[in-house]
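Dropping the structure in here first, questions after.
All protein chains but one are shown in place.
Labels for the chains are A and B, by order of writing; each one numbers its residues from 1.
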Amino acid sequence: MRIALRNCGLIDPEKIEEYIAEDGYFALGKCLTEFTREETIKEIKDSGLRGRGGGGFPTGLKWEITKNVEAGQKYVVCNADEGDPGAFMDRSILEGDPHSVIEAMAICGYCIGADTGLVYIRAEYPLAIERLKIAIKQAREFGLLGEGILGTNFNFDIELRYGAGAFVCGEETALIHSMEGLRGEPTVKPPFPSVSGYMGKPTNVNNVETFASVPVIINKGANWFNKIGTEKSKGTKVFALAGKINKVGLVEVPMGTTLREVIYDIGGGIVNGKEFKSVQTGGPSGGCLTKDFLDTPIDYDNLIAAGSMMGSGGMIVLDEDDCMVSIAKFYLEFTLEESCGKCTPCRIGNKRLFEILTKITEGNGVLEDIERLRVLSNVIKDTSLCGLGQSSPNPVLSTINNFEEEYRAHVVDGKCPAGQCKSLLRYDIVEDLCTGCTLCFRNCPVGAITGERREPHLIDQSLCIKCGVCFEKCKFNAITLI
Amino acid sequence: MYKIKSLDDLKQIRGEVQSKNSLKRNGENTEQVVQIKVGMATCGIASGAKEIMKFLLEECEHQAIDAQIKQTGCLGYCYAEPMVEVQLTDAEPIVFGYVDKKRASEIIEKYIMQGEQIGGEISISFKTIND
Partner (left out) sequence: MDTVSLIIDNKPVVVKKGTTILEAASGIGVHVPTLCHMKLDDLNIENKPGGCRICVVEVEGRRNLAPACCTDVNEGMEVSTHSLRAINARRTVLELILSDHPADCLICAKSGNCDLQDMAHQLGTREIHYKGEQSHYRKDTSPAIIREIDKCIMCRRCEMMCNEVQTVGVLSAINRGFDSVVSPAFEMNLDHSECTYCGQCVAVCPTGALTEVDHTGKVIHALSDKTKTVIVQTAPAVRAALGEEFGMEAGTLVTGKLVAALRRLGFDHIFDTDFAADLTIMEEGTELLNRLGKHLAGDKDVKLPILTSCCPAWVKFFEHQFPEMKDIPSTARSPQQMFGSIAKTYFAEKLKIKREDLVVVSIMPCVAKKYECGRDEFKVNGNPDVDLVITTRELAALIKLSNIDFKSLPNEEFDNPLGESSGAGVIFGTTGGVIEAAVRTAYEIHTKKELPRLDFDELRGMEGIREATIDFDGLPIKIGIAHGLGNARKLLEDIQAGKSEFHAIEIMSCPGGCIGGGGQPYHHGNADILKKRQMAIYQEDSNKSIRKSHENPYIIKLYEEFLGEPMSEKAHHLLHTKYFDRTE
């Protein structure tokens, strides 16, 4: 079911006529000529649309709050600072259907009383920027942006603001500071942007996918939209399927679809027929779910209850070869680099978490470290300033909660069950099987193997870098990997 | 250049574009019988869609095929980029994946010119808002 992606792959994004042919700008026309601002907001509220950027805040309510703040100048901001590694639905929408976002921003501007829209888009998306620029230009030429749109007295225009690719700038207060030319770091809410946002004016921030759903809701009606999905999560959600899955790509499914349907039916199952181990949802701040959750219908609340989150819709599938400690470490490394450094728990706490995880994957962990990770993770969640810090320990907590035995294998048995943590691997030569052919000896890049021809060889563990060349080269299965 | 000044203006444009498109679909527009779309989002371009687009343009001209070749956004099947959708008159559109030059010339020579099924198409299973 494609709503946000409805025109992607269908129309030429650089031709406004093709968008119009698919009922483009009719939602805006309907709002301006048939609906009052209140009625439009009611439609969005009734549809049950929630923010697709990760927070899941009801979109109509956000519009209503911003509308109700008295101010001469207000702003509509589109958050196109898509920063989750592996998520690219916003880019696809902007590249494939930029007008849907422009139209929705204009509708939002009409509702809240703003005449200026700003798209905060990452500079790493040159094609999206290019197509958006073309689309804005065409919309202006057609009179769909500018003054007196569709013969009414509604004025609205859109400007672009470029982000330098800081993940934290997806947080709305940080995004606004970045647009103002300040350091991209969040401030305490309240005040919310709806009250005091860009340049201190009431500002409504929504993400690309949220906006892209709006024209359909207006055209098809709230009742059409809210029949799709689950009780508290309406409509569809785009997921970026990646990892050990056969059909990597973007899928848009109704809320309430199960993980199994997405991974097996749409994604075509696990690569090379390996066994499913976990699925990581919600981007770097999300969590890793086990196969027990495969039949859980996906919606905002179920994912949170399961210890993960919707986030912007990243979905990374892991198989039996993935080490969960390393996965937690991978995500944490990302947040570590993307933390703005403003608050202590995120700045230093995540660093310490990362160091403990590194210690574990290098085989130096102790049992106490697992508890230490838990305690510290909970404090970071409890005390961080913004959503980034508050959710940054999620990959750690969810992997400990769901795969504690794997952590224990690292620290108690000194083993990495998935065979990913090199420091925990050990290659040995089985004396009885070794023929002394010297093949391993000749291929070892660090000279860790010694032995006379036709005599059993020996690996010096202190020199071995666990590259596995000997293991691959040996023709007699004389090398074991523990 | 139109300046749309009212909802009626908008409706008029929609009508014009839609009827032009349906003419093509029904083969009533004799000029361009084949419609080809190339997925030209970042994912497609990164996999070589620009080259395929260029190749299709050149080949169709070379073979004197009246094709309308245009770019479009991402269909979501990133694993199978570059992707090319071909719609022949009176036929359902077919999406081909993993299109390299060899595959592209096969599409032109076998499917477009001779109507021969060449297999390997990607089944599009999602519902649209109009379903």
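In the analysis below, a residue touches a chain if its C-beta (ideal position, glycine included) is under 8 Å from a C-beta of that chain, and two chains touch if they have at least 3 such contacts.
Computed from a prediction, not measured in an experiment: that's the story for all the values here.
Visitor: For the unseen chain, which displayed partners does it touch in the full complex?
Guide: Visible chains that the missing one touches: A.
Visitor: So one chain is hidden, and I want to know which residue out of A:R140, A:R260, A:K291 or A:R347 touches that hidden chain in the complete assembly.
Guide: Only one of A:R140, A:R260, A:K291 or A:R347 touches the chain omitted from view, namely A:R347.
Visitor: Based on the whole complex, identify which of A:G72, A:P190 or A:P445 touches the chain you can't see.
Guide: From the options A:G72, A:P190 or A:P445, the contact with the absent chain belongs to A:P190.
Visitor: Check each of A:S178, A:S312, A:S339 or A:T361 against the chain that is not shown and name the one that touches it.
Guide: For the chain that is not drawn, the touching residue is A:S339.
Visitor: Considering the whole complex, which of A:K15, A:K381, A:K422 or A:K466 touches the chain not shown?
Guide: Considering the complete complex, A:K381 is the one touching the chain left out.
Visitor: Which subunit A residues touch the hidden chain?
Guide: Counting over the whole complex, subunit A touches the hidden chain at residues 166, 183, 185, 187-188, 190, 336-352, 355, 372, 375-376, 379, 381-385, 390.
Keep this in mind: only the chains that are shown with their structure count from here on.
Visitor: Could you please state the distance in Å, as a whole number, between where the Cα atoms of subunit A are centred and where those of subunit B are centred?
Guide: Subunit A and subunit B have C-alpha centres separated by 31 Å.
Visitor: Within their complex, state which residues of subunit A touch subunit B.
Guide: 1-3, 5-14, 17-18, 20-21, 23-26, 29, 33, 88, 91-93, 95-97, 125, 127-128, 141-144, 150-151, 216, 220, 246-252, 266
Visitor: Which residues of subunit B touch subunit A once you look at their complex with the stated criterion?
Guide: 1-7, 9-10, 13-14, 17-18, 21, 37, 39, 41-43, 45, 70-80, 85, 125-129
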